[in-house]
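First up is the structure itself, then whatever we jot down about it.
Left out: one protein chain. Kept in place: all the others.
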Amino acid sequence: MTIVDPTAENIVVDPNVVNITINDKPVLARKGELIIAAADRTDDFIPRFCYHPRMSSVGMCRQCLVEVETPRGPMMVVSCMTPVAEGQIVRTATDTVKKAQEGVLELLLANHPLDCPVCDKGGECPLQDQAFSHGPGESRFVEEKRHYEKPIAISEIVYLDRERCILCDRCTRFADEVAGDPLISFTSRGNDTQVLTFPDEPFSSYFSGNTVQICPVGALTAKPYRFKARPWDIEQTESTCTSCSVGCRIVVQSSRDELVRFQGVDIDPVNWGWLCDRGRYNFESVNSTERLIAPLIKSDSGLATTSWSIALESAARIIRTALASGADSVAILGGARGTNEDAFAWASLADQLGITQRDSQLGDGLTPEIFNLEQATIDQTCAASTIILLSPDLKEELPVLYLRVRDAAQKRKSRILEFTPRDSGLTPYAWRSVSFEPGRQAQVVRETLETQEIQEQIRRGEVVVVLGRANLAENESFTLHALGEIFHAIPNAKVLPVLRRGNVRGAVAVGLTPQKNSGDAIDILTKAAAGKIECLILLGSDPLADVADSDLVARAFNRTRSVISIDTFINSSNRNADVVLPAAAFAEKTGTTTNLEGRISNVTQQITPRGTCRPDWMIATELGLSLGIDLGVSSLDELHQKMTSNIPEFSSCANNPIINSDGVLMVSEASATISRASVVLVDRNSYSYRLIVSRTMYDNAQSTTTSPSLVGIITKSAIYVNPLDLARIGVVDGTNIRVGIADKSIVLPVNAHSGVYRGTAWLPYNHTTVDVRPLLDITSDVVDVRIEQLH
Amino acid sequence: MSRLTDKNLVIAKEIIARYPRQKSALIPLLHLAQEQSGYISREAMVHLGELVGVTSAEVYGTATFYEMFRFEPIGKYLVNICGTMSCALMGAHELMHHAEKRLGVKAGGTTQDGMFTLAHAECQAACTEAPCLQVNYRYRLRVSTADLDNLIDDLEAGKLSEEIPAHGVLAKVRQHIAPDRGVGAVSPELVDQAPAWLNGKAAL
Amino acid sequence: MSTTYSHAPGFVAGDRPKIVTSRFEFADSFTLERYLATNGYKGLRAALSRPANEIHDDVKSATVLGRGGAGFPAGTKWGLTPQQVWPKYLVVNGDESEPGTYKDRLLMERDPHQLIEGCLIACYAAGLSQCFLYIRGEMALAQERVAAALNEAYAAGYVGKNILGSNFSVDIILHWGAGAYVVGEETALIESLEGNRGMPRLKPPFFPAVNGLYGQPTIVNNVETLANLPWLLCNGVAAYTAVGTKTSPGTRMVAVSGHVKRPGVFEIINGTTTFRDLIFGEEFCGGIRDDKQLKAFVPGGGSAPWFTADQLDLPFEASQVGPAGSMLGSGAVIVMDETTDIPAAALTLTHFYAHESCGKCTPCREGGTWLERILRRIVDGDGTDADLQQLLEVGAMICPGDFPHAANAQLGLTAVPFPYKMTTICFVGPSAFAPVHSALTLFRSEFESRVTKRVTIPVTAVSTAKTVTSVGAH
Partner (left out) sequence: MGYLGGFIVTLRQRGEKNRVTTQYSGGRVFRRNKKRAIKMDEKLDKPERMHGRHVLNRYEDGMEKCIGCELCAAVCPAKCIHVRGADNNPTNPTSPGERFGWIYEINYLRCIHCDLCVEACPTEAITETKMFEFSFTNRKDAIYTKDELLVDNSGKPQQLAWEDWREGEEQNTSGWMRATAASGDANFVGVVSWSGELGHGVRPAEEKSE
């Protein structure tokens, strides 16, 4: 927008600028902008309840009435639905407007219970605030108020108090427009209107927490925050969520040094204020009583608490001993959980010790080479005319990215061309969804891109490929081959890499990735299984639970002499470790993180670390000192400086204050290309089913299982097949069956699912009750399973 | 009492096909479900949601907005006595009192034998013939208390079963468009040109 | 008293020009056979024999006014749709539920083919690709008759593909509602037709002519409006404008109900007939029942401010009724004689609008019910002096500024012209206030006599039902 100075010569009038007057002050607005949005840039606040800048306007609450001059005198309009017009004169505080606003507020309060003292929203409630600023002061309503049953749980997480609801349509609009889960709706009519779910059906949206955040009253409250604190005893800081790699901007709130709530922060490039429920509520795991609070060391009776100095000494001794048989006998797994600084400190230590075997992925991602392809940001992706999805189910793995891509498709800005082994959350919004049998994606992509219709679409403009690992039960190279086909057809396509782990991109950038041609995590574990690894350092990773091939990991751990774990919890991998060093968790440390598009933003400490926990970087420097190595840093600032000057990708965030808000993009150069390759694949036996293994939002992740509010939502293990296939094998939906490969099998329930294509079977990973990993063999290209009835 | 029967499913699919967007068929389909069971069951709403491709919460939201839909079984005959101004001026309240006494239930209640549900109704568009009432949406005009007694007697005796079907059945005639006669739904996605007859020439 | 009805119960024929009710005298007026025998589908043939734009011009020059309430000329409305956006839809508003009104029901029950022909002419003239005929849910008979007529017309080639062998093809889809007054509002009608809750959309930006059904340009016309078209096309513009006044040509159907000797629906000549003619004229209602005095009457459906005897000589003409402080609306007059309990009568209407509020706009949802509760309290004898003022103040939250009312010589009131300012999207909210305001302005003494000199409300004014032993009721 250009500011027009009428006195200047050669005025170039921006056709998109509209001059309006709000309360006698000139305001510049964008064409098509709403009056309320233009007024938000001035000091004149227009009260509102239903208006939300990220959703379509409905003009429901009638609170934002203002007067606009018309040839027939002033006319009252709702400012949330009236676009600006050249020369428009708006008044937001005339007597008529004030009267109308006071009237609406009195009416809103007429049936609203005055239970503010017990209401979680009390103190930060728009209705309360605006009743003070724009309300009549007193109510003349003497009648009895409307009564409903006090809060009803509409899901595992959200409570609904219909008495408090002012029917602003925000939650229902969010569920419908933004999340695409219209599981709540207005019901009944007139004065009896209420928001409800379908009887006995929960509001099981992955994004339900957002409705709590945008509710302008205390009608929707969240179980994890219920009665935990009041707004005035909350302290807060802005940070970035690291639950997945989307990097949503959040506010971390605590009360008396305990985390009580995360709220989404509206930043344009990433999350628009939205969060997924897992990211919003898994802070409970930080408060968990199961947290590690002191160093542990192996003793005759298992792990025993010890002091930091002893623990560090023993760790140093173990590493020294291992290094004596060569740098190849030490390996580092993990590092994607922490900050960039954490990863950098560990990478520096590893460099100094000569450890080249490191990997922050656990064999379930893709080669870090994809970060060197021509990159697209989330914004560029959502502005592209064609979005090609060659990715996992974004709704399950990167929920807020799903919201962004869905929005782009819904508003008809972009068309989605999806290649998927099974129906994903975005399938209903895809322009074309092309299914493939695992292993055949390259061929399917090639054939699809050859059709004329697709070629026409591709020629319409920018193409971005959202690239990730859709299936853990196939070799990662299949995805890359398919990508090669895309590049062959569309050489200038950009890539948005979607690797799931929180800071995997930062960890790779600083060097927590295989160095000097040493192998990846799977190679490390294979070597360990062969007894070639003396010491395994686990940086917040749990390979025994996380690596798809459980057999391999078990053998690896059996043969590894010693394990040093830096973690926040005791888990399956460090239960028998030699030394366990307690790490500071999210919100207990400060630093920067990098999201999937390479955006570097800060994470901030809000509470004191539990017990004697320390940030990973501090552990690295101190362990270094015990090993006689000085990393040359004594504070986080120094470390950050050193990182930004040593790692070229991070040069953009050196002394850059923006990392506190929108973040800065890392410097990336497109140096890699992926070209077409031929693939040969064995045919599937017609009696077996090709396996698709992928993650869902609520699984047995540590942060989920240790969050009391989420643990109940974790899905139970089951295998999903097409209803027609189910009929073919004559198995009743929901019964237990045996799923087997050559010599191994597991028993679990089978469910009919029309989103799974014929001849394939979908097995969600890491759910409760049954471990599905025995079926996964990392060495085979794809997995075909037999499904048999139990006898 | 549940999902649509196979016969009704055929009708439902025909109705859905008439609209450019499936959801538009929701209200007619809800009537169909109500015709089938006399009220709309939970399963029926789930089924309709599947048919038109919306969540059951959306079906529920739409259905509860409209007064004619019942979500619990009611009497075979729904007696709606209008109480809006014209009828009130002509004695609708007295008629309601009489009906309450005669049927032994308050407005909104259903008789023990499940025959009658008595209800207040808003203006039924027969104002000049006040007071008026509808039995399962069939009019009775200028109803005196004696007329009401006779009506109830007749209904109890089954004399009017031809004229007044059980609650849920609305129109006894359905629109049916023969496949060779229908133009088909005109959806915004498929049409972006002016209709053929707008070419400045006479159509005939 | 049992009444014997003609073929169209409620309709009073009279010796006046008949444009839309000409077939009401026949017992089989709703059949295709009768329709064809009485100039049926001649208008359509006439229309199809000329280019579409000429038909549109005809309807424009005949100034066929919308009969739904707003009185906007149909031809002009058709012309408001954007030029190059297709498809456009026709939605027929047969969701008649305004208290006092029932012309559309008769037209659908008695002459469905006339309506169908009207729809076809409109579609042809305005280039509308599909027609949805939305009939109020409670009108089972109208639905049956229209469905049967449509089936007949489809079979006979009047509707559907290549109508009468021409290149004009259009489907008329019978759609019916399920009981919601607010759906009579055109944007709510569209929402309802899309399968949603019938909550009105805000205009702007959702002017149906630009952004209506499925976001496409949509014409919403009233049943009676469309029923005028066959006659217009058959007899020509000149014959049509010869009836009625220049600004309001043709006839219109008016229902007069309440305390009159012969309540009924009449087809009257637009613009010249006065309320006195209607209520006292022998060819119409023939005076007040039992020759009592007229107390007040509602001139245009339940949502119109009331008139008293002072306004009897106003003609049935929007341009005169508006400045006099009310509106013509959908052609319904409700007459109250001297025995009428005014507060109780107002309550029935306020209850109606409060009950029919869709719940979207706060002032209507909360204010309507509040009005009803205060009014009911007063009617039940539990009101206070303050309640009278409270009624007006709650009303002012729905309609800030002066509310229209009629002049009254006896009370020394001068008229406040229609319309009012409102804080709601549609007219349901203000309509809940209109009867309260009229009753309270014109008959304040009746309210005052209802309230004892109580300062506070007995009990806590909890229930809407009257408390039998209210504290301090005497």
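Odds and ends about this structure:
Each chain carries a letter (A, B and C) given by its place in the written order, and its residues are counted from 1.
Note that in this section a contact is a pair of C-beta atoms (placed from the backbone, for glycine too) under 8 Å apart; a residue touches a chain by one contact, two chains touch by 3 or more.
Bear in mind the structure is a predicted one, so any value in this text is a computation, not a measurement.
In the full complex, the chain left out of view touches A.
Only one of A:98, A:150 or A:488 touches the absent chain when the whole complex is considered: A:150.
Screening A:30, A:54, A:230 or A:575 against the full complex identifies A:230 as the residue touching the chain left out. Interface note: of A:117, A:491 or A:628, the residue touching the hidden chain in the full complex is A:117. Mapped onto chain A, the footprint of the missing chain covers residues 115, 117-118, 122-123, 138-139, 150-151, 226-227, 229-230, 232-233.
In the analysis below, only the chains that are shown with their structure count from here on.
Remark: among chain pairs A-C and A-B, A-C carries the greater number of C-beta contacts.
Averaged C-alpha coordinates give centres for chain A and chain C that are 53 Å from one another. Note on chain placement: the centre of chain A and the centre of chain B lie 47 Å apart, centres being C-alpha means. Contact of a single residue of chain A with at least two other chains is seen at positions 186, 188-189.
Of all residues in chain C, those that touch two or more other chains are 180, 197, 355-356, 358. Interface residues of chain A, counted against chain C in their complex, comprise 58-63, 65, 76, 78, 81-83, 96, 99-100, 103-104, 106-108, 110-111, 140-144, 166-167, 186, 188-193. Chain contact summary for the complex, chain B toward chain C: residues 18-28, 30-31, 52, 54, 61-62, 65-69, 80, 83-86, 88-90, 121-130, 134, 136-139, 141-142, 144, 147, 170-178, 180-188, 191-204. Those residues of chain C that touch chain B in the complex are listed here as 1-3, 5, 9-10, 45, 48-53, 84, 86-87, 89, 96-102, 104-105, 124, 127-130, 136-141, 143-145, 147-148, 150-151, 154-155, 157, 159-161, 163-171, 173-181, 192-199, 214-216, 255-259, 263-265, 298, 302, 332, 334, 336, 340, 344-345, 348-349, 351-352, 355-356, 358.
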